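Yeah, one chain of the complex is gone here, protein chain that is, but the others are all in their spots.
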Amino acid sequence: MAPTIAPLYSLYGIRKRYGEGFRLDIERLDIPRNGVFAILGPNGAGKSSLLRILHFLEPVEAGELHFSEQRIDYPAPLKLRRRIAMVFQKPVMLSGSVRRNLTFGMRVRKQWHPERFESLLKELDLGGLVNAPARTLSGGEAQRVALARALATRPEILLLDEPTANLDPYNIRLIEHIIKRITHQEGTSTILVTHDVFQVRRLADHAAFMVGGQLVEMGAVDDFFNNPKDPRTVAYLTGELVG
Amino acid sequence: MAEHNENRAYMKTCYSLTYLMLLPLVLVTCTPAQPEVLRLATTTSTYDSGLLEVIAPAFELAYNVDLDIVAVGTGQAIALGEAGDVDVILVHARSHEDAFIQNGFGSERSDVMYNDFILVGPREDPAGIRGMLNAAEALFAVATAEAEFASRGDESGTHTRERQLWEAIGIDPTGATDWYSALGQGMGATLQFAHERGAYTLSDRGTFLALQAGLSNLEILVGGRSIDENEDPNLRNPYGVIAVNPAVHPGVASEFAQQFVSWITSLEIQAQIGEFGLDTYGQPLFYPDSMTWREANP
Partner (left out) sequence: MTPLTEIVLLTLKVSGIALGLATIVGVPLGALLGLSQFRGRSFIVGLVYTGMGLPPVVVGLAVYMTLSRSGPLGDLSMLFTPAAMIAAQVVIALPLIAGISMAAVDGLDQAIRLQLRSLGTSPTQELFSMLLEARLGVLAGIVAGFGGIISEVGAAILVGGNIQGKTRILSTAIVLETRRGNFGLGLALGGVLLSLAFVVNFLLMRLEARWRWRRR
């Protein structure tokens, strides 16, 4: 038997209600370490909620969440939270300049890595914006700042919630390029939530499909696309309305 | 940038917060060369007239002590003495002063000075009290005419005297009378009220003289132009000084308090009191009346 690498996250019976009608209910899920793990699914599938739980930003009502084979209860230790970064679906710019936003994570950690800061500026084409007030940026600029801000502290785990939704091809190309680079060069484990089936094909190593707060199926990306097992997955991948 | 070192900044904040909270206490309690202080609570009439400001520096110089003067109504001045928050009181409400002694808050009351009360009212004098020699009789006329009357209503010395006058004629105007207003205010505000409303009121002569310029609607109706013309002994307004009893409040500066009592009743200061106001009003605002003074000027 081939030696298996321990999963990054293991979820056991994770349950949480959100208001009326909608609930997250994941019986069992292992998210592998390294590479890009993509979560596909229609709106309201619970993808964003799952990301917040994986970021230890909110508690669950039932079940266990294991990280590196250790059970983590809410609230998680600050040290652990700081190993994870997230780009939200609607990035929130903090008041002040782009520079303040980009260096915020380093500053709260009392670190300063100017070379990291400079290379991110260059890679995400933000050089001309560092002194601009962050709240005046366009959607694509803000999304790039949010990604650079998340990456500034060299997170081990990067959570991305629809990072390229509503962006033009230029911004999409920049962002996808850097996701590939940090995943493969820096060994970051990336969890990517998206609607975009083609983006998953371009970036992901593993993919999962969620509907109505439940995990439908997951697998290595080739297997996932070539041999989908659940009829709902098939329907979604072929462009039908699911959910 | 502000978010830099927030954690450390927070700790610093906590420390400086603690220090700052303690600072006022430290400033007050731990100042080594704190000058000696004598605290005097007195009535607004003695302070606002300016008398104490004129005579106090001599005391501070002679005894090398700061004289802190808190000018409040007689009721509050006596309460401050009872609580031990002042060392000596100079007030004018004989019945309250006697109760103060009786309850052990002070051991001895000394006469200091006197002036007199007057009844003032609108020039038209609807109750017809002008020229009356007896204040109680005049108040009776006011009550009979149901002419508007303004009362201090603040437990001050003046208010206490006014109540005694009403009691003497067996009238309690504080009930449901619409011509009687208990203001709960100082003498100045009460005179101002009487001036605006054309009401009668009982005032000490000093305050009325000081504010007379702005009270064109009012004139002295009972009590005459000076104390010599005031025929009613019940309008005499004696001021007494009492040192707070150190047996009740060990913290008081009783030595300075005793020195103050001897000082303000001494011939020299008594003479100064008798001269105060002469140049401004053509008559003194206070008349010296200490035992020492009376013995020297029989």
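Letters A and B mark the chains as written, and numbering starts fresh at 1 in each.
One rule holds for everything that comes next: contacts are C-beta pairs under 8 Å (C-beta built on N, C-alpha and C of every residue); 3 or more make two chains touch, one makes a residue touch a chain.
Predicted, not measured: the structure shown is a model, and the values here were computed from it.
Visitor: One chain isn't shown here. Among A:28, A:71, A:135 or A:184, which residue touches it?
Guide: That would be A:135, which touches the missing chain.
Visitor: Which of these, A:41, A:105 or A:163, touches the one chain of the complex that we don't see?
Guide: Of these options, the touching residue for the absent chain is A:105.
Visitor: Looking at A:10, A:49 or A:153, which residue reaches the missing chain?
Guide: Looking across A:10, A:49 or A:153, the contact with the absent chain belongs to A:153.
Visitor: Please pick, from B:71, B:101, B:133 or B:182, the residue that touches the omitted chain in the full complex.
Guide: The one listed residue touching the chain not shown is B:71.
Visitor: Under the stated touch rule, tell me which residues of subunit B contact the chain that is not displayed.
Guide: Here the touching residues of subunit B are 2-3, 6-7, 9-10, 13, 16-17, 20-21, 23-25, 27-29, 39, 44, 48, 50, 53, 66, 68-71, 82-85, 186-189, 210-211, 213-214, 249, 251-252.
Visitor: Can you list, in ascending order, the subunit A residues touching the missing chain?
Guide: Touching the missing chain: residues 52, 55, 57, 78, 81-82, 85-86, 88, 90-92, 94-96, 104-105, 108-109, 133, 135-136, 149-150, 153.
The rule we apply is simple: only the chains that are shown with their structure count from here on.
Visitor: Provide the C-alpha centroid distance between subunit A and subunit B, rounded to the nearest whole angstrom.
Guide: The mean C-alpha positions of subunit A and subunit B differ by 77 Å.
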